[in-house]
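Every protein chain of the complex appears in place save one, which is left out.
Chain IDs A and B follow the sequence of writing; residue 1 opens each chain.
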Amino acid sequence: MEIFQHILNALQFGSFYALIALGYTLVYGVLGLINFAHGDIFMVGAYIGYFIAVALLSSVGLNPAVTLALTVPATMILTAAVGVTLERTAYRPLRRKGANRLYVVITALMAGLMLENGNLALLGASRKRFPDLIDKVIWNVHGVSITNLKVIVIVASIAVFLLLQFIVTRTKIGMAMRGISYDKFAIPLMGIPLDTIILFTFILGSSMAGLAGILFAMSYPILEPYMGALIGWKAFIAAVVGGIGDIRGAIVGGFLLGFIELGVVAVFPSTLRDLFAFSVLLIILWLRPTGIYGVARTTKI
Amino acid sequence: MPLLEINALTRRFGGLIAVNDFNIELGDHELVALIGPNGAGKTTVFNLISGFYKPSEGYIRFNGQDTRGLRPHQVTALGVARTFQGIRLWSEMHVLDNIRIAQHYRMGYSLLDCFLRTKNYMQHEKAIDDIAWKLLDAMGLKDVAYELPRNLPYGVQRRVEIARAMSVKPKLLLLDEPAAGLNSADVEDLIKLVKWIHETFRVTIWMIEHQMKVVMTLCSRIKVIDFGATIADGTPEEIQKNHTVIKAYLGDDTI
Partner (left out) sequence: MQKKTFTIGIFAFMALIAGLAQADILSPYHISVLMFMGVNVILATSLNLVNGYMGEFSCGHGGFMCVGAYVSSVVTVLLFSKNQILGAPLLPASLAFLGFPLALLLGAAAASVAGLVVAIPSFKTRGDYLAIITLAANYIVISAINNMEIIGGPRGFMGMSATENGMKSVVDLPWMLIWVMLGTLFTVWLLRRFVTSTLGKGVPAICQDEIAAEIMSVDTNRIKLIAFMLSSGLAGLAGGLYAHVLGYVNPQSFDIMRSTEVMVMVYMGGMGSLSGATIAAVVYTVLMEALRFLDVWKWVVIPLLLILLMQFRPEGVMGNKELADLFPRLRKYYSFK
C-alpha cells in the first residue's frame, strides 16, 4: 500500500513541475524561446497570492474559503500581467529588431535574476508564510492517506492540461499558436496578428505559473525568493525531456520528473535526490535527444 | 579502376524514394553532367557521395574504396570536394580563411604543436598558406583575399566557393548548380573557369546544372535522372534527341 502513497505524492509533486513546464513549452512552441524567467514568474505568482490572501484575510476580513475563491483568479490574472509586461518590455523589442534568439534567451535569464534578487532586495531575507486557506481533510483509504489538497493539485493540473489541449486543437487562436512554430509568416496572413498570438501565449503560460504558485504555496507554505529557481530549471528540463513545444510532453515530462524524484528519495538518502533526478533526465535525453514527444528536425542541404 | 563507382544506390526517406537504383562510373579527367527536373534526386546523390546521408541500399566506391560509413570529412580527405546549391561560405571569415580551413585534413600538426608553435606547425601552416595564395592568384581572387563573402558580388562568391573546393586538392569535384543565380556574363566566366580548372588540374568534374548552355558546352557526357532513377545517359547530342528526357522536362507531347 505504501507504493500508492508514493505514487500519490509523486503525482502531486509532478503536478507542479507539469504546470510550470506547460508555460515553458507553450512559449517555446510559439517563439522558439526558452523563457528562463518562467520559474521566477512562478515565484512571483506565489508571492502575489500571498499578499492578496493576507490582505483579504486580515484587512478585509473575509473568511478563508471566499479568500481562496478570490485569490486564485486574482493571482492568475496578475501573474499573467507580469508575464505580459516582461514580453512587451524585454522580448518584443528584440523580436521587432529581428535579434538573434540567443540575445532574447540571455535577456530572459537576466530577467529571472532580476525578479529573484529584486524580491530579496525589496522584501528582505525573511521568509513568508502562506496562510492556511482550506481546512485539511485527510482520507484514509486502505492505509493511503489522501489529503484534499493533494487531490486538488492533481485535479487542477489535469484540468489545465485538458483545457490547453482544447484550446490548442479546437480554437482558432490555439491552432494559430501551433502553426507559428512551423511558419511564422504564414499565420498573420490568416488574419491573426503575430503579437496577439504571442500575447495570448504568455497570458496562458504565466497564469498557469501563477496557479502553480498558489497551489505550491498552499502545499508548502514557506515562501522564499529563490524558490522558483531550482523548480524552474527542473521543470524546464522536464519539458525538454517530454519534448519541448508539445503540451503532452510538458505533462508527461513533469509527472515523470515527479516520479523519478520520489523514486530516488524512496531508495536513497534525500540529499541525492537532485543528483539522481538530473542524471536520469540526462540519460533520457541522451537516448532520445528530441524528447519523448519531440519531433526531430532534419536539416536539408 | 574507375575513379567513382556507384552501384544500385538507393536512398529512402520514410516512404519517399529519393534515389532509386542509381548507377554510374566516372573515370579520370572526365567532365560529366547530372541533369533532371527539380526534385529528381540530384543533390541527394551528391549528399550520398559526400557522406552526409547513408545509402539505404547499394554502394559507392571512390578509387576502389567503399565510402559507406565514412564521415563527410573522411570522404573529402579521400579526394572528393564539392560546392553547394546555395553558396555555403563561412560568412564571418574572410576569403583567405575560407580557403585555408578547407585544408584541415592536411593540417599535419597536433594540438601541442599548435600551442608550442613548433617547426612542424610552422611548416604546415606555411604550406596551407602557400596553397591558398596560389589558388587565389590563379583564380583571380587575390584582391579580395581579406574580404568577407557577403561583401562580394554573387558571381565572385561562387568563384570563391569553387576555389575553396579546389584547395582540398580533389580528384573529383562535385559542382551543385554552379550557374544558379548568375547573370549571363557571369555564366560565361563560369564556363571558362570550369574549363580552365578541368584542364589545369586534370580533375574529374561532375556537375548538376539546369542551364543547358553550360551543360552542352562543357560536358562530354550527360546523365539524366528523374524520380531518383536514371532515364538516360549519353553524349549531349544523344540526350538532346532523347524522347524520354524531353518528356521528363516538358511533359508528354501526345494529348
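Keep in mind that, in the parts below, a contact is a pair of C-beta atoms (placed from the backbone, for glycine too) under 8 Å apart; a residue touches a chain by one contact, two chains touch by 3 or more.
All values derive from a computational prediction rather than experimental measurement.
*Asks:* Going by the contact rule already stated, which one of B:R117, B:K192 or B:K213 would touch the omitted chain in the full complex?
*Replies:* Of these options, the touching residue for the absent chain is B:R117.
*Asks:* Touching the hidden chain in the complete assembly: which of B:Y109, B:W133 or B:F201 does that?
*Replies:* Of the candidates B:Y109, B:W133 or B:F201, B:Y109 is in touch with the missing chain.
*Asks:* Can you tell me which of A:S58, A:T85, A:N100 or A:N148 touches the chain that was removed from the display?
*Replies:* Answer from the full complex: A:N100 touches the omitted chain.
*Asks:* Check the options B:E5, B:D21 or B:E125 and report the residue that touches the missing chain.
*Replies:* Of the candidates B:E5, B:D21 or B:E125, B:E125 is in touch with the missing chain.
*Asks:* Contact with the hidden chain only, please: which subunit A residues?
*Replies:* Contact residues on subunit A toward the absent chain are 28, 34, 90, 93-94, 99-100, 102-107, 109-111, 113-114, 116-118, 120-121, 229, 233, 236-237, 240, 244, 269, 271-272, 274-275, 278-279, 281-282, 285-286, 289, 299, 301.
*Asks:* I need the residue numbers on subunit B that touch the omitted chain, in ascending order.
*Replies:* Counting only subunit B, the missing chain is touched by 50-52, 71-73, 76-77, 81-82, 84, 88-93, 97, 100-107, 109, 111, 114-115, 117, 121, 125, 128, 164-165, 168.
Assume only the chains that are shown with their structure count from here on.
*Asks:* Would you kindly tell me how far, in whole Å, the mean C-alpha position of subunit B lies from that of subunit A?
*Replies:* Using C-alpha averages as centres, the distance is 50 Å.
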